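Subset of chains shown; positions unchanged.
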Amino acid sequence: MIEDSIKKLLKDLRKSHISFRKAYEVLKDLPYQDLGFAKVDHHRGLRKELGEVVFCEGKTYEEVEKIVEPILSKYGQVFLTRADQEIYDRLSKKFKNLAFYKKARVICTATKTKVSKKGRVLILTAGTGDIPVAEEARITLEFMGNKVRTIYDVGVAGIHRLFDKRSELLSASVIIVVAGMEGALASVVGGIVSKPVIGVPTSIGYGSSFKGIAPLLTMLNSCAPGVCVVNIDNGFGAGYLASLIN
Amino acid sequence: MIEDSIKKLLKDLRKSHISFRKAYEVLKDLPYQDLGFAKVDHHRGLRKELGEVVFCEGKTYEEVEKIVEPILSKYGQVFLTRADQEIYDRLSKKFKNLAFYKKARVICTATKTKVSKKGRVLILTAGTGDIPVAEEARITLEFMGNKVRTIYDVGVAGIHRLFDKRSELLSASVIIVVAGMEGALASVVGGIVSKPVIGVPTSIGYGSSFKGIAPLLTMLNSCAPGVCVVNIDNGFGAGYLASLIN
(Lines give C-alpha, C1' and ligand atoms only; values in the text may rest on other atoms or scores of the structure.)
Protein backbone atom coordinates (compact mmCIF):
# COMPACT_ATOMS: atom_id res chain seq x y z
CA MET A 1 0.00 0.00 0.00
CA ILE A 2 2.71 2.42 1.01
CA GLU A 3 4.95 1.03 -1.67
CA ASP A 4 2.23 1.63 -4.22
CA SER A 5 1.78 5.24 -3.20
CA ILE A 6 5.52 5.88 -3.41
CA LYS A 7 5.60 4.38 -6.88
CA LYS A 8 2.63 6.44 -7.99
CA LEU A 9 4.08 9.61 -6.53
CA LEU A 10 7.36 9.13 -8.31
CA LYS A 11 5.59 8.41 -11.58
CA ASP A 12 3.42 11.47 -11.11
CA LEU A 13 6.48 13.54 -10.42
CA ARG A 14 8.27 12.30 -13.51
CA LYS A 15 5.19 12.95 -15.55
CA SER A 16 4.96 16.30 -13.79
CA HIS A 17 1.47 15.51 -12.58
CA ILE A 18 2.53 16.91 -9.26
CA SER A 19 4.99 19.64 -8.47
CA PHE A 20 8.40 19.00 -7.07
CA ARG A 21 7.47 20.85 -3.92
CA LYS A 22 4.36 18.77 -3.43
CA ALA A 23 6.30 15.52 -3.91
CA TYR A 24 8.92 16.68 -1.50
CA GLU A 25 6.35 17.59 1.12
CA VAL A 26 4.74 14.19 0.94
CA LEU A 27 7.94 12.22 0.84
CA LYS A 28 9.65 14.20 3.56
CA ASP A 29 7.20 12.98 6.15
CA LEU A 30 6.54 9.65 4.62
CA PRO A 31 8.19 7.44 7.14
CA TYR A 32 6.50 9.24 9.94
CA GLN A 33 3.27 9.61 8.11
CA ASP A 34 3.59 5.99 7.25
CA LEU A 35 4.05 5.02 10.82
CA GLY A 36 1.62 7.81 11.52
CA PHE A 37 -0.89 6.42 9.06
CA ALA A 38 -0.72 3.07 10.70
CA LYS A 39 -1.21 4.69 14.05
CA VAL A 40 -3.92 6.94 12.71
CA ASP A 41 -5.67 4.03 11.10
CA HIS A 42 -5.43 2.08 14.21
CA HIS A 43 -6.38 5.07 16.26
CA ARG A 44 -9.24 5.87 14.02
CA GLY A 45 -10.61 2.37 14.45
CA LEU A 46 -10.10 2.65 18.12
CA ARG A 47 -11.47 6.13 18.44
CA LYS A 48 -14.72 5.11 16.86
CA GLU A 49 -15.24 3.05 19.95
CA LEU A 50 -13.46 4.85 22.71
CA GLY A 51 -11.84 8.17 21.71
CA GLU A 52 -8.85 9.04 23.86
CA VAL A 53 -8.93 7.83 27.47
CA VAL A 54 -8.14 10.16 30.39
CA PHE A 55 -6.91 8.67 33.69
CA CYS A 56 -8.03 11.29 36.26
CA GLU A 57 -6.36 10.06 39.47
CA GLY A 58 -3.59 12.42 40.52
CA LYS A 59 -4.65 15.12 38.10
CA THR A 60 -6.16 18.45 39.19
CA TYR A 61 -9.50 19.46 37.75
CA GLU A 62 -7.76 22.08 35.66
CA GLU A 63 -5.46 19.51 34.09
CA VAL A 64 -8.35 17.22 33.31
CA GLU A 65 -10.33 20.01 31.64
CA LYS A 66 -7.34 21.02 29.58
CA ILE A 67 -6.95 17.47 28.28
CA VAL A 68 -10.67 16.89 27.71
CA GLU A 69 -11.28 19.96 25.59
CA PRO A 70 -9.23 19.08 22.47
CA ILE A 71 -10.35 15.45 22.60
CA LEU A 72 -14.00 16.44 22.62
CA SER A 73 -13.56 18.94 19.81
CA LYS A 74 -11.63 16.46 17.63
CA TYR A 75 -13.53 13.23 18.27
CA GLY A 76 -16.85 14.42 19.61
CA GLN A 77 -16.57 12.04 22.52
CA VAL A 78 -14.43 11.41 25.57
CA PHE A 79 -13.85 8.69 28.17
CA LEU A 80 -12.48 9.43 31.66
CA THR A 81 -11.58 6.79 34.27
CA ARG A 82 -10.94 7.20 38.03
CA ALA A 83 -13.11 10.32 37.95
CA ASP A 84 -15.15 11.67 40.85
CA GLN A 85 -18.27 13.70 41.47
CA GLU A 86 -16.41 17.01 41.64
CA ILE A 87 -14.77 16.54 38.25
CA TYR A 88 -18.12 15.59 36.81
CA ASP A 89 -19.92 18.58 38.33
CA ARG A 90 -17.39 21.04 36.98
CA LEU A 91 -16.91 19.34 33.60
CA SER A 92 -20.61 19.05 32.94
CA LYS A 93 -20.99 22.78 33.39
CA LYS A 94 -18.58 23.33 30.55
CA PHE A 95 -19.31 20.42 28.25
CA LYS A 96 -22.69 18.99 27.34
CA ASN A 97 -23.86 15.46 27.09
CA LEU A 98 -21.57 13.87 29.68
CA ALA A 99 -22.68 10.94 31.83
CA PHE A 100 -21.16 9.98 35.18
CA TYR A 101 -21.07 6.36 36.32
CA LYS A 102 -20.38 6.89 39.97
CA LYS A 103 -19.64 3.33 41.04
CA ALA A 104 -17.37 2.81 38.01
CA ARG A 105 -15.87 6.27 38.48
CA VAL A 106 -16.24 6.79 34.73
CA ILE A 107 -17.30 9.99 32.94
CA CYS A 108 -18.05 9.66 29.24
CA THR A 109 -20.14 11.15 26.49
CA ALA A 110 -23.70 10.05 27.12
CA THR A 111 -24.63 8.92 23.60
CA LYS A 112 -25.49 5.27 23.67
CA THR A 113 -23.04 3.20 21.62
CA LYS A 114 -24.63 0.76 19.19
CA VAL A 115 -23.79 -2.87 19.86
CA SER A 116 -21.36 -3.79 17.11
CA LYS A 117 -19.60 -6.87 18.40
CA LYS A 118 -21.09 -10.32 17.95
CA GLY A 119 -20.15 -12.12 21.14
CA ARG A 120 -21.22 -11.39 24.70
CA VAL A 121 -18.77 -10.53 27.43
CA LEU A 122 -19.51 -11.87 30.90
CA ILE A 123 -18.20 -10.06 33.96
CA LEU A 124 -18.07 -11.91 37.28
CA THR A 125 -17.07 -10.60 40.69
CA ALA A 126 -16.13 -12.64 43.72
CA GLY A 127 -17.54 -10.15 46.21
CA THR A 128 -19.55 -6.96 46.42
CA GLY A 129 -16.39 -4.94 47.09
CA ASP A 130 -15.10 -5.85 43.63
CA ILE A 131 -18.10 -4.29 41.87
CA PRO A 132 -16.60 -0.81 41.20
CA VAL A 133 -13.74 -2.36 39.24
CA ALA A 134 -16.20 -4.58 37.41
CA GLU A 135 -18.40 -1.62 36.58
CA GLU A 136 -15.42 0.20 35.10
CA ALA A 137 -14.94 -2.78 32.83
CA ARG A 138 -18.65 -2.88 31.96
CA ILE A 139 -18.91 0.79 31.00
CA THR A 140 -15.74 0.46 28.93
CA LEU A 141 -17.14 -2.54 27.10
CA GLU A 142 -20.54 -0.99 26.43
CA PHE A 143 -18.90 2.23 25.25
CA MET A 144 -16.94 0.11 22.78
CA GLY A 145 -20.09 -1.57 21.47
CA ASN A 146 -20.14 -4.88 23.32
CA LYS A 147 -23.05 -6.78 24.80
CA VAL A 148 -22.24 -7.30 28.46
CA ARG A 149 -23.72 -9.54 31.13
CA THR A 150 -22.69 -9.17 34.79
CA ILE A 151 -22.97 -11.68 37.60
CA TYR A 152 -21.73 -10.25 40.87
CA ASP A 153 -20.86 -11.82 44.22
CA VAL A 154 -20.29 -15.41 43.12
CA GLY A 155 -16.99 -16.04 44.94
CA VAL A 156 -15.75 -19.53 45.66
CA ALA A 157 -16.88 -19.38 49.29
CA GLY A 158 -20.34 -20.19 47.95
CA ILE A 159 -19.47 -21.89 44.74
CA HIS A 160 -22.99 -23.29 44.16
CA ARG A 161 -24.03 -19.75 43.23
CA LEU A 162 -21.54 -19.94 40.39
CA PHE A 163 -22.76 -23.30 39.15
CA ASP A 164 -26.32 -22.05 38.97
CA LYS A 165 -25.04 -19.73 36.28
CA ARG A 166 -23.15 -22.30 34.23
CA SER A 167 -25.13 -21.68 31.06
CA GLU A 168 -24.14 -18.02 31.22
CA LEU A 169 -20.54 -19.08 31.67
CA LEU A 170 -20.61 -21.48 28.73
CA SER A 171 -22.25 -19.08 26.29
CA ALA A 172 -19.99 -16.05 26.79
CA SER A 173 -17.26 -15.17 24.26
CA VAL A 174 -14.92 -13.69 26.83
CA ILE A 175 -15.15 -13.71 30.62
CA ILE A 176 -13.75 -11.08 32.95
CA VAL A 177 -13.26 -12.26 36.54
CA VAL A 178 -12.85 -9.48 39.09
CA ALA A 179 -11.72 -10.76 42.48
CA GLY A 180 -9.82 -9.57 45.52
CA MET A 181 -8.90 -11.46 48.71
CA GLU A 182 -7.60 -14.77 47.36
CA GLY A 183 -8.77 -14.41 43.77
CA ALA A 184 -9.51 -18.11 43.33
CA LEU A 185 -12.58 -17.44 41.19
CA ALA A 186 -10.53 -16.93 38.01
CA SER A 187 -9.04 -20.42 38.26
CA VAL A 188 -12.38 -22.04 38.93
CA VAL A 189 -13.99 -20.28 35.95
CA GLY A 190 -10.96 -21.05 33.78
CA GLY A 191 -11.44 -24.72 34.62
CA ILE A 192 -15.08 -24.71 33.46
CA VAL A 193 -15.06 -22.75 30.21
CA SER A 194 -12.84 -22.91 27.12
CA LYS A 195 -12.99 -19.22 26.36
CA PRO A 196 -10.44 -16.54 27.21
CA VAL A 197 -10.67 -15.54 30.87
CA ILE A 198 -9.26 -12.15 31.90
CA GLY A 199 -8.46 -11.94 35.61
CA VAL A 200 -8.57 -8.57 37.34
CA PRO A 201 -7.10 -8.77 40.85
CA THR A 202 -8.51 -6.10 43.15
CA SER A 203 -7.08 -4.42 46.20
CA ILE A 204 -10.14 -5.56 48.17
CA GLY A 205 -9.12 -7.50 51.28
CA TYR A 206 -6.91 -6.87 54.26
CA GLY A 207 -3.84 -8.24 55.98
CA SER A 208 -1.94 -10.63 53.80
CA SER A 209 -3.86 -9.77 50.65
CA PHE A 210 -1.28 -6.97 50.49
CA LYS A 211 -3.46 -4.62 48.45
CA GLY A 212 -3.95 -7.05 45.63
CA ILE A 213 -0.73 -9.04 45.55
CA ALA A 214 -2.46 -12.20 46.81
CA PRO A 215 -5.14 -12.35 44.08
CA LEU A 216 -2.59 -11.23 41.48
CA LEU A 217 -0.33 -14.18 42.29
CA THR A 218 -3.29 -16.54 42.44
CA MET A 219 -4.43 -15.56 38.99
CA LEU A 220 -0.93 -15.66 37.48
CA ASN A 221 -0.49 -19.18 38.83
CA SER A 222 -3.88 -20.37 37.72
CA CYS A 223 -3.66 -24.07 37.08
CA ALA A 224 -6.35 -23.70 34.42
CA PRO A 225 -4.93 -22.58 31.07
CA GLY A 226 -6.71 -19.81 29.18
CA VAL A 227 -6.47 -17.32 32.06
CA CYS A 228 -4.52 -14.06 31.72
CA VAL A 229 -4.15 -11.16 34.10
CA VAL A 230 -4.15 -7.35 33.98
CA ASN A 231 -2.98 -4.90 36.64
CA ILE A 232 -4.61 -4.72 40.07
CA ASP A 233 -7.92 -2.79 39.97
CA ASN A 234 -7.50 -2.26 36.23
CA GLY A 235 -11.15 -2.61 35.19
CA PHE A 236 -10.66 -0.39 32.17
CA GLY A 237 -7.76 -2.46 30.85
CA ALA A 238 -9.76 -5.66 31.24
CA GLY A 239 -12.76 -4.16 29.47
CA TYR A 240 -10.62 -2.78 26.65
CA LEU A 241 -8.81 -6.09 26.14
CA ALA A 242 -12.09 -8.05 26.25
CA SER A 243 -13.46 -5.78 23.54
CA LEU A 244 -10.38 -6.38 21.37
CA ILE A 245 -10.81 -10.12 21.78
CA ASN A 246 -14.55 -10.05 21.23
CA MET B 1 -30.52 -29.42 25.40
CA ILE B 2 -30.17 -31.14 28.71
CA GLU B 3 -33.74 -30.26 29.52
CA ASP B 4 -34.84 -31.84 26.27
CA SER B 5 -33.04 -35.04 26.99
CA ILE B 6 -34.60 -35.26 30.43
CA LYS B 7 -38.05 -34.74 28.95
CA LYS B 8 -37.45 -37.35 26.29
CA LEU B 9 -36.10 -39.81 28.80
CA LEU B 10 -39.10 -39.44 31.03
CA LYS B 11 -41.47 -39.85 28.12
CA ASP B 12 -39.56 -42.89 26.95
CA LEU B 13 -39.77 -44.35 30.40
CA ARG B 14 -43.46 -43.72 30.70
CA LYS B 15 -43.96 -45.28 27.30
CA SER B 16 -41.63 -48.09 28.40
CA HIS B 17 -39.34 -47.44 25.51
CA ILE B 18 -36.52 -47.74 27.94
CA SER B 19 -36.26 -49.85 31.05
CA PHE B 20 -36.49 -48.44 34.52
CA ARG B 21 -32.92 -49.50 35.16
CA LYS B 22 -31.64 -47.73 32.09
CA ALA B 23 -33.48 -44.54 33.00
CA TYR B 24 -32.17 -44.74 36.49
CA GLU B 25 -28.63 -45.23 35.26
CA VAL B 26 -28.82 -42.16 33.06
CA LEU B 27 -30.58 -39.96 35.55
CA LYS B 28 -28.46 -40.96 38.48
CA ASP B 29 -25.43 -39.37 36.92
CA LEU B 30 -27.26 -36.62 35.21
CA PRO B 31 -26.06 -33.69 37.20
CA TYR B 32 -22.55 -34.86 36.92
CA GLN B 33 -22.97 -35.99 33.39
CA ASP B 34 -24.62 -32.68 32.76
CA LEU B 35 -21.73 -30.78 34.23
CA GLY B 36 -19.73 -33.61 32.80
CA PHE B 37 -21.26 -33.17 29.38
CA ALA B 38 -20.43 -29.55 29.39
CA LYS B 39 -16.91 -30.41 30.43
CA VAL B 40 -16.77 -33.26 27.98
CA ASP B 41 -18.10 -31.11 25.19
CA HIS B 42 -15.70 -28.48 26.07
CA HIS B 43 -12.99 -31.01 26.54
CA ARG B 44 -13.84 -32.74 23.33
CA GLY B 45 -13.53 -29.50 21.43
CA LEU B 46 -10.35 -28.84 23.22
CA ARG B 47 -8.99 -32.32 22.81
CA LYS B 48 -9.42 -32.21 19.07
CA GLU B 49 -6.72 -29.62 19.23
CA LEU B 50 -4.59 -30.50 22.18
CA GLY B 51 -5.60 -33.68 23.99
CA GLU B 52 -4.66 -33.67 27.66
CA VAL B 53 -1.51 -31.73 28.56
CA VAL B 54 1.23 -33.25 30.75
CA PHE B 55 3.61 -30.96 32.65
CA CYS B 56 6.77 -33.07 32.99
CA GLU B 57 8.94 -30.99 35.33
CA GLY B 58 9.26 -32.66 38.73
CA LYS B 59 7.79 -35.95 37.50
CA THR B 60 9.83 -39.15 37.16
CA TYR B 61 9.85 -40.90 33.81
CA GLU B 62 7.68 -43.62 35.29
CA GLU B 63 5.02 -41.13 36.35
CA VAL B 64 5.03 -39.50 32.93
CA GLU B 65 4.62 -42.81 31.15
CA LYS B 66 1.77 -43.81 33.43
CA ILE B 67 -0.08 -40.60 32.62
CA VAL B 68 0.67 -40.67 28.89
CA GLU B 69 -0.60 -44.19 28.27
CA PRO B 70 -4.35 -43.72 28.93
CA ILE B 71 -4.36 -40.33 27.20
CA LEU B 72 -2.87 -41.78 24.05
CA SER B 73 -5.22 -44.73 24.03
CA LYS B 74 -8.31 -42.54 24.55
CA TYR B 75 -7.51 -39.54 22.36
CA GLY B 76 -4.89 -40.88 19.98
CA GLN B 77 -2.68 -37.93 20.72
CA VAL B 78 -0.75 -36.39 23.58
CA PHE B 79 1.04 -33.12 24.42
CA LEU B 80 3.87 -32.90 27.00
CA THR B 81 5.56 -29.69 28.15
CA ARG B 82 8.85 -29.20 30.05
CA ALA B 83 10.03 -32.53 28.69
CA ASP B 84 13.64 -33.52 28.07
CA GLN B 85 15.62 -35.80 25.81
CA GLU B 86 15.60 -38.69 28.27
CA ILE B 87 11.82 -38.73 28.55
CA TYR B 88 11.56 -38.61 24.77
CA ASP B 89 14.05 -41.40 24.25
CA ARG B 90 12.25 -43.70 26.63
CA LEU B 91 8.72 -42.72 25.61
CA SER B 92 9.44 -43.12 21.89
CA LYS B 93 10.53 -46.69 22.49
CA LYS B 94 7.09 -47.44 23.88
CA PHE B 95 4.84 -45.22 21.82
CA LYS B 96 5.03 -44.54 18.10
CA ASN B 97 4.73 -41.33 16.21
CA LEU B 98 6.02 -38.94 18.86
CA ALA B 99 7.98 -35.80 17.98
CA PHE B 100 10.34 -33.96 20.30
CA TYR B 101 10.83 -30.19 20.01
CA LYS B 102 14.01 -29.82 21.98
CA LYS B 103 14.22 -26.06 22.28
CA ALA B 104 10.54 -25.86 23.23
CA ARG B 105 10.94 -28.89 25.51
CA VAL B 106 7.68 -30.25 24.03
CA ILE B 107 6.89 -33.85 23.11
CA CYS B 108 3.73 -34.44 21.12
CA THR B 109 2.17 -36.76 18.56
CA ALA B 110 3.86 -36.08 15.28
CA THR B 111 0.81 -35.87 13.02
CA LYS B 112 0.64 -32.44 11.51
CA THR B 113 -2.43 -30.52 12.66
CA LYS B 114 -4.47 -28.90 9.88
CA VAL B 115 -4.68 -25.14 10.16
CA SER B 116 -8.22 -24.48 11.29
CA LYS B 117 -8.10 -20.95 12.69
CA LYS B 118 -8.49 -17.94 10.44
CA GLY B 119 -6.15 -15.37 11.96
CA ARG B 120 -2.40 -15.50 12.34
CA VAL B 121 -0.65 -15.40 15.69
CA LEU B 122 2.60 -13.47 15.88
CA ILE B 123 5.23 -14.38 18.49
CA LEU B 124 7.97 -11.90 19.31
CA THR B 125 10.92 -12.28 21.65
CA ALA B 126 13.08 -9.53 23.06
CA GLY B 127 16.25 -11.62 23.11
CA THR B 128 17.64 -14.96 22.04
CA GLY B 129 17.37 -16.29 25.60
CA ASP B 130 13.58 -15.97 25.43
CA ILE B 131 13.30 -18.28 22.42
CA PRO B 132 12.66 -21.57 24.31
CA VAL B 133 9.57 -20.06 25.94
CA ALA B 134 8.47 -18.64 22.60
CA GLU B 135 8.93 -22.03 20.93
CA GLU B 136 6.74 -23.66 23.57
CA ALA B 137 4.03 -21.19 22.62
CA ARG B 138 4.58 -21.79 18.91
CA ILE B 139 4.34 -25.59 19.11
CA THR B 140 1.22 -25.25 21.26
CA LEU B 141 -0.38 -22.95 18.73
CA GLU B 142 0.46 -25.08 15.71
CA PHE B 143 -0.76 -28.20 17.49
CA MET B 144 -4.05 -26.38 18.04
CA GLY B 145 -4.35 -25.50 14.33
CA ASN B 146 -3.10 -21.92 14.22
CA LYS B 147 -0.97 -20.20 11.63
CA VAL B 148 2.02 -18.79 13.52
CA ARG B 149 4.71 -16.30 12.58
CA THR B 150 7.74 -15.74 14.83
CA ILE B 151 10.09 -12.76 14.96
CA TYR B 152 12.85 -13.28 17.51
CA ASP B 153 15.39 -10.94 19.07
CA VAL B 154 13.66 -7.61 18.46
CA GLY B 155 14.00 -6.14 21.96
CA VAL B 156 13.72 -2.43 22.60
CA ALA B 157 17.51 -1.99 22.81
CA GLY B 158 17.42 -2.02 19.00
CA ILE B 159 13.90 -0.90 18.38
CA HIS B 160 14.43 -0.21 14.68
CA ARG B 161 14.50 -3.96 14.15
CA LEU B 162 10.93 -4.02 15.45
CA PHE B 163 9.76 -1.22 13.20
CA ASP B 164 11.08 -2.99 10.13
CA LYS B 165 8.46 -5.60 10.91
CA ARG B 166 5.53 -3.29 11.44
CA SER B 167 3.43 -4.82 8.69
CA GLU B 168 3.73 -8.17 10.43
CA LEU B 169 2.66 -6.51 13.66
CA LEU B 170 -0.35 -4.83 12.11
CA SER B 171 -1.64 -7.90 10.29
CA ALA B 172 -1.58 -10.38 13.19
CA SER B 173 -4.77 -11.36 15.04
CA VAL B 174 -3.08 -11.90 18.36
CA ILE B 175 0.49 -11.12 19.41
CA ILE B 176 2.51 -12.96 22.04
CA VAL B 177 5.46 -11.01 23.41
CA VAL B 178 8.06 -13.09 25.24
CA ALA B 179 10.59 -10.96 27.12
CA GLY B 180 12.88 -11.18 30.13
CA MET B 181 15.18 -8.59 31.66
CA GLU B 182 13.01 -5.46 31.68
CA GLY B 183 10.18 -6.72 29.50
CA ALA B 184 9.50 -3.35 27.87
CA LEU B 185 8.76 -4.92 24.49
CA ALA B 186 5.16 -5.77 25.42
CA SER B 187 4.34 -2.13 26.14
CA VAL B 188 5.94 -0.92 22.93
CA VAL B 189 4.04 -3.47 20.86
CA GLY B 190 0.81 -2.73 22.74
CA GLY B 191 1.24 0.92 21.80
CA ILE B 192 1.52 0.11 18.11
CA VAL B 193 -1.20 -2.46 17.47
CA SER B 194 -4.86 -2.63 18.41
CA LYS B 195 -4.98 -6.39 18.81
CA PRO B 196 -4.76 -8.40 22.00
CA VAL B 197 -1.18 -8.64 23.22
CA ILE B 198 -0.26 -11.51 25.58
CA GLY B 199 2.90 -10.79 27.59
CA VAL B 200 5.02 -13.71 28.78
CA PRO B 201 7.70 -12.56 31.23
CA THR B 202 10.70 -14.87 31.28
CA SER B 203 13.24 -15.64 33.96
CA ILE B 204 16.02 -14.57 31.57
CA GLY B 205 18.22 -11.89 33.12
CA TYR B 206 20.24 -11.55 36.29
CA GLY B 207 20.52 -9.39 39.37
CA SER B 208 17.46 -7.26 39.89
CA SER B 209 15.39 -9.03 37.25
CA PHE B 210 14.70 -11.40 40.16
CA LYS B 211 13.98 -14.43 37.97
CA GLY B 212 11.19 -12.74 36.06
CA ILE B 213 9.66 -10.36 38.58
CA ALA B 214 10.98 -7.29 36.74
CA PRO B 215 9.43 -8.11 33.35
CA LEU B 216 6.28 -9.37 35.08
CA LEU B 217 5.76 -6.01 36.79
CA THR B 218 6.65 -4.13 33.63
CA MET B 219 4.03 -5.99 31.65
CA LEU B 220 1.35 -5.69 34.34
CA ASN B 221 1.91 -1.95 34.46
CA SER B 222 1.96 -1.54 30.70
CA CYS B 223 0.73 1.94 29.93
CA ALA B 224 -0.66 0.60 26.63
CA PRO B 225 -4.09 -0.97 27.08
CA GLY B 226 -4.77 -4.30 25.42
CA VAL B 227 -1.88 -6.06 27.11
CA CYS B 228 -2.42 -8.99 29.47
CA VAL B 229 0.05 -11.24 31.22
CA VAL B 230 0.51 -14.94 32.00
CA ASN B 231 2.88 -16.59 34.45
CA ILE B 232 6.66 -16.27 34.14
CA ASP B 233 8.05 -18.65 31.46
CA ASN B 234 4.53 -19.91 30.69
CA GLY B 235 4.87 -20.28 26.93
CA PHE B 236 2.24 -23.00 26.84
CA GLY B 237 -0.35 -20.86 28.63
CA ALA B 238 0.27 -17.97 26.25
CA GLY B 239 -0.05 -20.23 23.22
CA TYR B 240 -3.22 -21.85 24.54
CA LEU B 241 -4.83 -18.49 25.34
CA ALA B 242 -3.81 -17.06 21.95
CA SER B 243 -5.46 -20.03 20.26
CA LEU B 244 -8.68 -19.46 22.25
CA ILE B 245 -8.68 -15.81 21.19
CA ASN B 246 -7.80 -16.55 17.58
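Assorted remarks:
As written, the chains take the letters A and B, and residue 1 is the first residue of each chain.
What we mean here is this: a contact is a pair of C-beta atoms (placed from the backbone, for glycine too) under 8 Å apart; a residue touches a chain by one contact, two chains touch by 3 or more.
Remember, it's a predicted structure, so these values are computed and weren't measured experimentally.
Within the whole complex of this structure, the shared sequence is present as 8 copies, and 2 of these are drawn in position.
Basically, only the chains that are shown with their structure count from here on.
Residues of subunit A touching subunit B in their complex: 35, 38-39, 42, 45-46, 53, 163, 166, 170, 192-196, 198, 216, 220-222, 225-232, 236-237, 240-241, 244-245.
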